[in-house]
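First the structure, in the form of structure tokens, and then the observations on it.
Removed from the display is one protein chain of the complex; every other protein chain stays in position.
The block that comes next holds chain A.
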């Protein structure tokens, strides 16, 4: 039995677990269900860790049912596990385990007969995400995409007692499915042109034609689904609505890894399908996606700063970071991919930990509103408070957290493409870090003036339906241990040289189309079967520049948070004038931006259509046949 033969288990094991739990939930008590779910998720982690270890020997490929293509053509389905794909699947399984552990004592007693529903849905979600990360077949990517989508809609609307989760889940479901159907149209067009569904095969067949209108339309349609999942402006409107209302363990998964899968998909589709001759020229891809990423990062940061609903704030921070990830992969360099992969892993730990800590606040105080929680969580400041501050600093990119290292590597690669891109990284991560820092200071220590509880915000966070109706109880241990472990994991990623070394090689493999073709057995005939990967320079870990920029954005974040906390109380004419200026900017620029986030289903659909049109115009202009 080789590692490649184990590849389908990454999807099959969680699927089997979901079925088992759905059935066992009818018989077992709650504790039994929780133990079974945790054991199953741990087995998945072990399996993927083993695959990750084996993938150091090369890309693992499995033609399911041994339906190999003959003469370069066939209808078989392939799973391809390169280091980036398997690494992402490993990240997914780790976060799933964290979310399940966190949920041990999180929900109130589920109704008898349905105790296994929640863990079963989580495992189904895992199967969809792992499948999406590992598939080498474009149509299967669509199916896994819809599988994880459908489970995510159900999990978002898990609390049917409250209208808000239902609204969030409906918007999420309709917009994501519509986008997925756009992707499917693109896949159908590609099949019409090439007669293939495998990613590598399509890429190989495209080389025979020039990039005409059909290819551009197909590319934009496929990209639409992925960018909607990745919440890129103007496709991001569903994300804050869904993340603000989903149960906390689900938020950890949605923000931590599902959204990032959209970016991964975009990179995978570009490199395997469209990076060769007859595809989309690199400059078009780079220009369009870098601009999209920068706009998204800035928009997410500005909107994050404006929020008082903590989950919604973290959701906008995710949008901002995913924008940075898109910039990282659209540099189209191995260094960009390596940095982004590390950034995604570090961010997943930190963001999941922050959501988990927000869940503690919700559990203890029945609110996730920054203003009404002012100073109310003082008794938690030594446990949750310290972790919240650490999470905020890690979000800003404090060395030696994994986020800091990922940011430094991506920033460096971005700076080589455009000199001002690192400034965007520093600024946006500082703003999102500052927002979380501000919240931590207000909620856990009561720093600064008491915020005006009625001012501004359109989405508040008080009057939340508490997820547990037992407010007097002490914080359950898993709810504090899980975020601590997640933060520690993010720290380890930045400290140990192992992950960086592995991901440096993985980035080179990911951006080598020849290596992918060779791995699935479709090497171009006039080239050597095993591509020669250029000798790797020793991986760069921490550089002086990276540490300096990481510290800069951390200091900037602290300064911004301090301004927000104590700025309103400052005396003097200069402070008064600055406050007036800030108020005018908020009134003129930010308020219209906020009113765009209307949460209406119709508006979401309009933005989706607009975004597709803009992408079509942009790519048609840039791609000259």
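The rule is simple: a contact is a pair of C-beta atoms (placed from the backbone, for glycine too) under 8 Å apart; a residue touches a chain by one contact, two chains touch by 3 or more; residues count from 1.
By our rule, contacts and distances are computed from a predicted model.
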item: Listed names "Acetophenone carboxylase delta subunit", "Sugar ABC transporter permease", "Imidazolonepropionase-like amidohydrolase" or "Multicomponent Na+:H+ antiporter subunit C", with the criterion being the UniProt name of the chain not displayed; value: "Multicomponent Na+:H+ antiporter subunit C"
item: Residue in contact with the excluded chain [from A:46, A:75, A:488 or A:548]; value: A:75
item: Contact residue for the chain not shown (choose from A:185, A:386, A:427 or A:447); value: A:185
item: Touching the absent chain when the full complex is considered, from A:34, A:82, A:126 or A:241; value: A:241
item: Option from A:488, A:548 or A:606 whose C-beta touches the chain left out; value: A:606
item: Touching the absent chain when the full complex is considered, from A:157, A:349 or A:489; value: A:157
item: On chain A, residues whose C-beta touches the chain left out of the figure; value: 75, 139, 143, 146, 149-150, 153-154, 157, 160-161, 163-164, 166-170, 173-174, 177-178, 181-182, 184-185, 188-189, 191-192, 197, 240-241, 244-245, 306, 457-459, 594-595, 597-602, 605-606, 608-609
